[in-house]
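One protein chain is absent from this view; the other protein chains keep their places.
Letters A and B name the chains as they come in the text, with residue numbers starting at 1 for each one.
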Amino acid sequence: MTETQAATAQTVAGTAIPPLLSVRGLRRTFAGLAAVDAVSFDVAPGEVVSIIGPNGSGKTTTLNLVTGAIPADAGEILLDGRRIDRLDPARIAEAGIARTFQNGRVFGALSVADNVAVGLHTTLRAGRPARRLSTWFLLRWIPLLAELAVALVPTRAARREQARIEAAVAAELDRFGQRLAPRRDDFAYTLSYANRRRTEIARALAPRPRLLVLDEPTAGMNPSETAEVLDQLLQLKAEGQAILLVEHKIDLVMTVSDRVVVIDGGRVISEGRPDAVRRDPLVAEAYLGRRRGKA
Amino acid sequence: MLDTLIAGLLHGNAYALVAVGISLIFGVTNVVNFAHMSVFGLGAMCAWFFIADLRWPFWATLAVVVAVTGLTGLLINLLVVRPLARYLPIAALLATYAVAQILDSVSQWVFGPRVRPFPEVLPTDDLHIGLMRFGTSDVVMLALTIAVMAALGLYLKFGKSGRAIRATSQDPEAALQMGIPVGRIQHLSFVIASALGGVAGVFVALYTGTVSPTSGATAGLTAFVAATLGGLGSIPGAVIGGFVLGVAEAFGVSLFGGSVDDIIMFAILILVLLVRPGGLLGRVPVLAPEPMTGTFLGRGRPIRLGRWGLVAVLAVGGVVIPVLGSRTFLTIGTQVLIYAIIGAGFTVTAGQSGVIALGQAGPIALGAYASALLALLAHWPFWVSLPVGGLVAAVGASVLGSALWRVKGHYISIATLGMGIVTVAILRVAEPLTRGVYGLYGIPTPHIGGLALDTPLAFYLIDFLVLVGTLAVVVRLRSSHLGRVMSAVGSDEVAAYASGIRVRDYKALAFAVSAFFAGVGGALLAHQYTYIDPDLFGLTMSLLVLTIVVLGGVNVPFGAVIGSIVLIGALEVFRVTPQLRVILYGLALILVVRFRPGGAWVRRA
Partner (left out) sequence: MTTLLRLADVNVYYGAFHVLRDVRLEVGAGEIVSLLGGNASGKSTTMKTILGLTRLRSGTITFDGVPVEHRSTPARVRAGIASVPEARRVFPQLTVDENLLAGAYTRKDRAGVAEDLERMREHFPRLAERRRQEAGTLSGGEQQMLAFARALMSRPRLICMDEPTMGLAPRLVDQVLDEIARLNRELGVAVLLVEQQAELALSIASRGYVLATGEIAVQGTADELLRDPRIQEAYLGRSTA
């Protein structure tokens, strides 16, 4: 444990800051096929790291492992030096990792605003009394019933908290300008594909996570819409938001990333600054293809 | 020992044959078809009629049974399942239950209700292994099961239409885009499954030696559990499930007696689902697939009453009806109100957390018995035993359900159905306390001071106040953050979990809240009937609660009031006979779902 910590502390681009997220020797097989194999990388605080690679190379699986959606076969994941690879997704979310999904998973039966509000669940204090007990056998009923009680008869603190949530939701929706704000009370299932993605990003961003994990956030958007997302990502980066990004749109990746990790067949084949990675012949061959490889 | 085993296998064989049909239909339409058990009974009765009455030869009779039951299946799909499933699969499930009642009544009316001997067309007692005797009929039935399983299994796996059948069940809209005639494929599966059910009926009648128009009901429930146990949609799974249950039942009954039958069956189901949430041969994906991103069904928006609408409703319900209503009208009103209380509470589970529980009669019974016993034995006043009844129901249902929350979709529905049945079975077995099948009578009515509140008017007012309280709580819950969280759980569990929501805990909480109101409703029933027995709280009651909620809109607490007025009130006022009532349930469901798929109290989007 201490050894790995010492090892990871050095790896972040020559600085002394310990990494925010550190992934060591991660592995996951499906029916004998190693989808992710000995993958290691770090994300420093405030850093934007992108994972790119051909289809089926293990990017989404890596994100699923980092966020606890599926368990790893081997390897370690540390957030702020703390092991999180044995935790369930809720604990990991509470530890400060928020994510979106490749195909989009909005809560169809909730309005756009409510979708975002649900993202703030981990930040609730007054609304969820005694929440520290919620991982204990049987005792978890105490916070559950307390939450129910506060929901029915809100305390003053809970009401103030609720007002804070509404404000946070409005701010989050405004981030997307006129795209989401006019539809804030519409059910999410009536949104078009790209607007569902935006709703999901807003939901993930709302709790101000320590690490934001995005799986192809611009899939299904045209170039100008992609440029819009790029601006938003750059702004987040300027605000110091650490991001772990999976994306196929290479121009966006090159512009926004501090570092790029390239994986193929579940293994890291290249890693470094965007321009260096782009020049790597291995990457051009495995990933970019002729039209862009030359560019 | 060995003879118990063989008896179990023979029984299991019958279950297997029925379960195969259920699993096939589920595999294609994603609808649990309750009418299948009646088709089974129909097959048996038909065979009896042609053999015993018309003296037809056995094999010709079998052909007739295949034709009749196959046609029945086709009609069920054409008239009921398909029109409903397109909008709301759960409505289709409920409607098939209505169809089952209809078929049973028709069959009783045509053939007469009595149990009669089934002619021994094949020898049933000519072979033996050791001391255990069995007959050619059993061998033929076993051979039939194996042949059907192999043929259907291979056809589904390798045949072109088999593949189309599976594709259709996984994504009907995408299947259409492959040029697969989804409708025709579904009709075909209904015909095959129903014909099989009919034939199974014949062989089971041969095996038991008797038939009656309702003989499907007993074997039917076990066959459902068998299909679920094996993994819904899996043909070999259904067969294995059938045999497992047959054998377990035989041993269980020989050890503990017949009354624990249901308990054993559902205990096995729940144990299996805990280890394998998709049944013995079913698989659940590592990560539940992302919900379809195509056209979602127009779910629509609940109608808003507005301030004056609310005042008007309160005035009519709380003043006009009590002042003007006759005694009978008020008595009916109390029924309506109680079911509205139970239904409104149930929207938290069925609507928000997305768990279509089929066993709400369980917590209702718990509340009723708890309150009644506290009043009878401990002489607690009604005002205390009423909320305590709700609490007992909530705690009891939570304990029984605690293991279930990792199970999903239809499996949780069937598991909760089991929970309801087990709850009642326990009440029946706990004789010293509950007086078993004799029931509790002389349950005291409420008092205030020395004043007995035993008139319909008093009951009505009490129920009305409780309903208003229930609605207030449920609506408040819905608009709170907790309410949003529960709805998120119902929408997409994976995303909810990733947002830091402990999905199972919130499902359990939603279920407990619903159980509390079910218990309160049960307690109200108990003190107003002054007599309760376990049979009151059967599957019909559970499905009635669900139908009320579906009719009004699963996500709309006030919809439960509408549903209750329609299903309990209207039918009661017009003094509809029980047989006709089921038909009208089905009809109401079909009409509402057809024109307002989100529920009567929901405007189409």
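Basically, contacts are C-beta pairs under 8 Å (C-beta built on N, C-alpha and C of every residue); 3 or more make two chains touch, one makes a residue touch a chain.
The shown structure was predicted, so the numbers you read here are calculated from the model rather than taken from an experiment.
Considering the whole complex, which of A:74, A:219 or A:269 touches the chain not shown?
A:219
Could you tell which one of B:285, B:306, B:432 or B:450 touches the chain left off the display?
Of all options in B:285, B:306, B:432 or B:450, contact with the hidden chain holds for B:285.
So which of B:180, B:427 or B:541 would be touching the chain we can't see?
Considering all chains, including the one not shown, the answer is B:180.
Based on the whole complex, identify which of A:191, A:214, A:242 or A:268 touches the chain you can't see.
Checking the options A:191, A:214, A:242 or A:268, the one contacting the hidden chain is A:191.
What chain B residues would touch the chain not displayed?
160, 163-164, 166-167, 170-171, 173-182, 285-286, 289, 292-295, 298, 300, 604-605
For review purposes, identify every residue of chain A that touches the missing chain, sorted by number.
30, 53-57, 59-61, 102-103, 179, 190-195, 216, 219-228, 230, 248, 250, 286-292
Here is the rule we use: only the chains that are shown with their structure count from here on.
Could you please specify the touching residues of chain B with respect to chain A in the complex?
286-287, 290-291, 293, 296, 299, 473, 476-477, 480-485, 487-488, 490-492, 494-502, 505-506, 508-509, 513, 555, 605
For chain A, which residues are in contact with chain B within the complex?
Of all residues in chain A, those touching chain B are 30, 64, 67, 69-70, 88-90, 93-94, 98-99, 101-110, 114-115, 117-119, 121-122, 124, 127, 134, 140, 144-145, 147-148, 151-152, 154, 162, 165, 187, 189-190, 193, 196, 200, 203, 207.
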